[in-house]
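This structure is in structure tokens; I'll ask about it shortly.
Not every chain of the complex is shown here; the ones you see sit where they belong.
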Amino acid sequence: GAKNNANNANKDLLKEVKDQGTLRVGVMGTYQPYNFLNDKKEMDGFDVDIAKEVAKRLGVKVEFVAQEFSGMIAGLQTNKFDVVISQMTITDERKKQLDFTKPYITNNVKVIVQEGNTTIKSVEDFKGKNIGVGLGTNDETYLRTELLPKVGDFTIKTYDDVITSLKDLDTGRIDATINNMYAIKPIVEKNGFKIKAVGEPVKSDQAGIAVRKGNEKFLKELDRILADMKADGTYKKIFVKWFNEEPAE
Amino acid sequence: MNKYGDPMIKTENLSKSFSGLEVLKNINLTVETGEVVAILGPSGSGKSTLLRMFNGLEELSGGRIQVGGISVDANQSQRERNKQIGKIRLHTGMVFQQFNLYPHKTVLQNVVEALLIVKKIPREKAITLGEKLLKRVGLLEKKDQYPNRLSGGQQQRVAIARALAMEPDLMLFDEPTSALDPELVDEVLAVIKELAHTGMTMVIVTHEMEFAREVADRIIFMADGVVVEEGTSEEFFSRPKTERARKFLKMEEVIN
Amino acid sequence: MDIIWSNLPFLLKGAYYTLLITIVSMFFGSIIAVVVAIARLKGNRSIRWLARAYVSIIRGTPTLVQIIIVYYGLADYGLNLQPLTAAYIALSISIGAYLSETLRGAIQAIPKGQYEAAYASGMTPIQTMKRIILPQAIRIAIPPAGNTFIGMLKETSLVSVITVTELLRSAQLLIAQYYVYMPFYLAIAVMYWILSTGFSFILERIERRLSIYE
């Protein structure tokens, strides 16, 4: 990791991308409605539209690399792609390894339980329960390193995708999960799970575009593009297209 | 009736085919109780197959066989036959050309295995009997060895002790010495000769003419799946009746 | 290195689950293997066919899918298994199929004379199998079974899909937290290697023990 960052420091990524004529974007591809393969087997979703717009404004083509989340950081650091636009939440821990642009989306994370459940109303009630969470998400880190010491022992179950975690909640093998509301809505509708969100948001996660360290110039350019998109309404159009509501200010 | 009492083995029109190839054709023979019979004949004549039918290691294709009063015939159901064969095996011992000792068991364990799990004799009694038999074949001091540590002649003597352990009324030997080096042969022949003197009924397939002559009361000579000639040992070797037997005896002479 | 040391207890807990699942599935898998191998060799026509189908389907499809079917698929029919239980069941079934083939080969390697000697002494087919054939076959089967067991040690990582935090998953969780991957992957590689080497060592001991008669 570290050695690699040093190597890249004396290169100008912005110039490199423009020379190549393509922006290589790492995405999970399994996270509807943010990034997924559509019927035509092309990458689609909110993140994907953002990425396409960014590339357009850089004056280059876009190329998506479908990368499992567990290999995402490694892929970025070893130059398998230039940026990650895949709902990567900005955290202090991650900022030690990567640079982030200003956030381009804020997701509210809520506690989700079975419809008939009345005992769990917030994260404070997690003690002694089985709590599901997605693998590699920063929700898992939050549960383990922040919440666990605070509310006392509960069991964390990690899932590779959102569907299976909701399925286990539905069958009762876990008592609650915390998840991004935007992500679960279509799944619940499609599978008819009998589950509900309760209480206030546990936290609000802000996702940014992740870039290898040492590319200040490139990062500045990306920030400028995101600001422009917000200013001229393009961002709002994309947001409404995927979430059916206006972005909060 | 005859001087021996009921016959130990009696076959009637016994026949055997291997996928179409008829290797035994209408065999009718009798082995009396207490008799020692040697089966001789050229390679491929069906000697081993016949011997193996006496204790059901080969299924019969036709005819009838009776061993120690228990009969098996081609018309019985498979189930019925298996039941009868099981009974025959309880009082028949067999010694194989390749010994077929159990390599994962010691010499003594080889001898007592069937006593323990077939006859369900108490362990101590079985061991006493097993040691007695090993002593008889001169191998008591090897009782805790594994078979692969023994010479061929020693292994064959263990195989004999193993067969004797079940106190069989009938012993079957299939070329008991032909897998042995010349120098090991007489160890085994000595043990068999001693058994013959005890009055046990024995059928021996062998290529050792000298031995057959010495130990057998009667010779059955086979060729191409039929019994060509039968007679006392004395008769067969000195005055063979058939051309085939004369040819066979001459050929053997040249080789030895 | 520091982040490895400070997270070692977490990784060791993962290693514990890896080992636990491997041993339990090895145990039940071996029992399945004996039954299936004998069924294929000595069963009647329909039993043989069933045993063949089992081996073909289990060996032919990914263990991951088998785990998912046992855990999520059975839930659709009201059978709500705990993750560990589901892992034991799925992996035992999987290892049973592979081992049964190994054992079948070993049983076939036992000379016909061994059966004949046992039958001639009055033993039933079942007694013969249990006392004479299997003990020798198991001895022959141990080296190839070693391959299977060591493979299983690493296949346990698939059960992370049903929320069991075994060794590989613990590393992945730490990677997601710290955003560095090499130290964690190398650390678990070493831990897997220690476990495998331990297994090999034990298997060799057993093999030598069973070989006293050679």
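Per-chain residue numbering starts at 1, and chain names A, B and C are given in the order in which the chains are listed.
Just so we're on the same page, a residue touches a chain if its C-beta (ideal position, glycine included) is under 8 Å from a C-beta of that chain, and two chains touch if they have at least 3 such contacts.
What you see is a predicted model; the values in this text were computed from it and never measured.
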item: Chain copy counts across the complete structure file, not just the copies drawn; value: A x1, B x2, C x2
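Everything that follows uses one rule, which is that only the chains that are shown with their structure count from here on.
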item: Most central chain, Cα average position; value: C
item: Distance-maximising chain from chain A - centres being C-alpha averages; value: B
item: Distance from the mean Cα position of chain C to that of chain B, given in whole angstrom; value: 45
item: Mean-CA-position distance for chain C and chain A (Å); value: 37
item: Overlap residues in chain C, where contacts from two or more other chains coincide; value: none
item: Chain C - residues contacting chain B, complex; value: 111, 113-114, 116-124, 127, 131-132, 135-136, 139, 210, 212-214
item: Interface residues, chain C side, partner chain A - complex; value: 72, 75, 80, 82-83, 160-161, 163, 165, 169, 172-173, 175-182
item: Chain A to chain C touching residues, read off their complex; value: 1, 69-71, 73-74, 93-94, 96-98, 132, 135-138, 140-141, 144-145, 156-160, 164, 167-168, 171-173
